[in-house]
Structures are given as C-alpha cells and as structure tokens.
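Removed from the display is one protein chain of the complex; every other protein chain stays in position.
When the chains are written out, they are named A, B and C in that same order, and each has its own residue count from 1.
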C-alpha cells in the first residue's frame, strides 16, 4: 500500500470559538486514519491486543499547520508509511480540504510497538510488517 | 456536606464555532466536579477501585441549558447530593458564571456504584455513605 | 422521514480508562447524527446561518445509559423527530451496537431555533418544517 486515504467530516465539536478546527483535533483525525489504515489491510487493534499482546503508542510527532478548516468541511487524510522499523514505524500524514484540495496540515508521527504487559518495545508482528513492506 | 463548589476556567478547547462553550463540555465539567467532591471528603477513585473493587458510572442524566458561556469565563460548579441510595446516588449540579452569578445550566445526574469485575450494581462503600449522610 | 440512521466507529479518543466509551461522547455522536439528518434532507447548517441567519442550539436533554461500548465497536445512531414545534424540535435518539443490535443508550434532545444576531428564539425555516412534516 503506497497511500491510504480516509475522509472525515468536521462537526461542531471539532471547532473552537476562533471559528476554525481546534489545532489538536487534527491529531485525533490522524489517529482515526491510522486505525482505518490498519483495518484496511486486515488488522484490528483490539484483536492484536488480545491475540498478540501488542499495542501501538505514539512516541513522537511533529505537525505544521498551514491553513484553517471550518465546520462542515469534508477532509481527506492522506497516510503513508515513511519508515518501517523493527519495533516502530513512522507515518507521513496530511489533511487536505476535499472541496479544493488545499493542504491544511501535515505531520510525521512515530509509533512504537509495545508489549501490552510490560509496555516495553517489542517487534512489530510479522504479518503487519509483511503487509506494509508490500508498500515499497 | 450540604454543597460543594468547584471552579473551572473555560479554555479554547471548550468552545465551538458558535463562539460559546460546546454543550457536552458542561457535562465534562460536572464530572470533574464530582471527582473533586469525592476527593474533598477523602475518597480517591483510583484507590476505591484498587481497594474496594468499586467504580462509579453515570446511569442517567438530564440537563437544561439556560445561558451560554464563553472563552475565558470562570465557572463555578455547585454540587449537592439529592438522593443517597443503596447502590446509587443522584447529584444536583449547576454551572454558574462566577463574574455575575448567572445560572448557565443545571443537571440531575444519577451515578451507579458497580463492582469492577462484574460491572453489576453493588452497595456504596459504608464510609462514603457515612460521609455523605452527614450532609443531611 | 420516519427514522434516520447514521453509523459511527468508536476510536481510542472516545474511550476512557474504564475501558469503555466516555459517557459524554455519546452526546457528541448524537450531535453528529443530527447534523447528518439535516444534511440528508438538503440542509447545511453553515448555509442556514449564512442565508437565513438561523442557528440551532441544544436547550435540554435527558439520556439513559444502558450498556457500555468499547474501542472499535461500530455504532448505529437512530434518530427521529418526536415533536416539531414553532421554534423548537425534539429528537428521539438512540445508540445501538451494530454487531448485536444491543441498545446502549437513548436520549431525548430538545433543540431551539435561534436568530444568529439576537440569539432569541425564531421560527424554524418553513422549508425545514415542510421536509420534517412529511415524516408524519
């Protein structure tokens, strides 16, 4: 998979009194999109936890805010994997206004794979690695 | 304890593009206030879970929205226990703008006491009951 | 329209450390569903504001929480209009777990129609009234 797209609608709850989407809300949208990207290739995070004792946690992120969006905008989240490590992966994610293809914000998000009991880093399950390596 | 007061400041994250506090956010403020009311008489919910296997869950609520509030307002949450049952309690809660004592919204919130393993109703711990009965 | 259905997926952001969806989050889901119900019959709230100077605000709500839901659950929000008044309308809304049709929570939500400048009650626009009266 080279790029995974996910659409999200802006509701009242996502906006602030500046009239635009609140800045941290884009990061929630990106987390939804990563969940759906995993689902799109057959991985459900509740099953990963139950069967493989594995959870994913955000280790670091950086984001640039370029343009605002507003109530009722339809957003398109673009997601790709920049780097697939042994126990972590790095996503490139951007948020685009669907109506005019404006780039609103872009982020780099590093996710660690952790053992659910110890919360220590552990290898990304082989089947996930295999799926995402096909991306290249 | 007849009435417990807790102050909360409105931040950007609490508002929506209508320029006012988003309607469900008042219910989050009320949950914070209930947590602080319990703390004020010596009960920490993480300890209640660990030592007594007890959690509290919202069973029902009704709320009337009377006036809006805005970014930077200081709010005062007024909390009292209307009814202390065997396995549930009902709070009367209201949100007041501190600067002019305007009543912004008022709610009745019924909380159930649940056993943390079974999630079935269980008696409110005796020490909590004793503390809140002093209220009468 | 007798009943409008809208599906919502539960993400991490919607849950709390009790392992279930946080109680106020259901009310956000219901607001999203009301927005989509209006959209489904051709009304965009940003256009209503711009062209008719009309906004909708929650005046009161009551909700019963019956069963919990969890991360990754697909929820179905059922929405119908119980009462269509001159300047307000009352929705019956319920949240159902899609996989097993469990009823998770149900609410009655009263919405006021307000003039955007004065924030005073004003008549629901005639075209909306006409659309929803077809429901009967």
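Side notes on the structure shown:
Convention: a contact is a pair of C-beta atoms (placed from the backbone, for glycine too) under 8 Å apart; a residue touches a chain by one contact, two chains touch by 3 or more.
Not measured: the values here are computed from a predicted model.
By the touch rule given at the top, the unshown chain touches A, B, C in the complete complex.
Of B:7, B:51 or B:70, it is B:70 that touches the chain left out of the display.
Interface note for the absent chain: among C:15, C:35, C:60 or C:88, the touching residue is C:15.
Within the entire complex, the positions of subunit C that touch the omitted partner chain are 12-13, 15-20, 22, 24, 70-71. Touch with the hidden chain on the side of subunit B covers residues 9, 11-13, 28, 31-32, 35, 44-46, 70-72.
The missing chain lies against subunit A, touching residues 18, 23-25, 27-28, 31, 55, 57-65, 68, 119.
Basically, only the chains that are shown with their structure count from here on.
Of all chains, the one whose CA centroid is most distant from that of subunit A is B. The central chain here, found by comparing per-chain C-alpha centres with the mean of all protein C-alpha atoms, is C. With centres set at the average Cα position, the gap from subunit A to subunit C is 27 Å. The distance from the centre of subunit B to the centre of subunit C, each centre being the mean of the chain's C-alpha atoms, comes to 24 Å. Work out the mean CA point of subunit A and of subunit B, and you get 34 Å between them. Chain contacts: subunit B has residues 18, 24 touching two or more partner chains.
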